[in-house]
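Apart from one protein chain that is not included, each protein chain of the complex appears where it belongs.
Moving on to chain A:
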Amino acid sequence: MSQITVGDLVVELDEDGFLEDHKQWTVDVANYLAKTEEIEELGEEHWKMINYLREYFDQFGVAPMVRKMCKDTGFDQKKIYELFPAGPGKGACKIAGLPKPTGCV
């Protein structure tokens, strides 16, 4: 576990850099996490994905499966890796503040 300080906010991260508490997410936290994931700046397409993931998570309490993620955003897997080099789970979901995937996934 580690801590990051974003502005006035102290945020707890787990060993893999996911937020311990997804409620601590802010736009600034996303920008901060993006830098740790080799993304210089979050652009329009990044935000499309982040907002989509957050909305899905708010509604269902879990991340959507990758295939659904692709279809709903119109990005294929290759595009997702271009936007988020660590991939849909460890990259996109992490920056969107979703918890680390659990279970046999």
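What we mean here is this: a residue touches a chain if its C-beta (ideal position, glycine included) is under 8 Å from a C-beta of that chain, and two chains touch if they have at least 3 such contacts; residues count from 1.
One rule holds for everything that comes next: contacts and distances are computed from a predicted model.
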| item | value |
| --- | --- |
| Protein that the absent chain corresponds to, by UniProt name, given "Succinate dehydrogenase/fumarate reductase iron-sulfur subunit", "Carbohydrate ABC transporter permease", "Amino acid adenylation domain-containing protein" or "Acyl carrier protein" | "Succinate dehydrogenase/fumarate reductase iron-sulfur subunit" |
| Chain A residues that touch the omitted chain in the full complex | 15-16, 59-65, 67-68, 71, 99-105 |
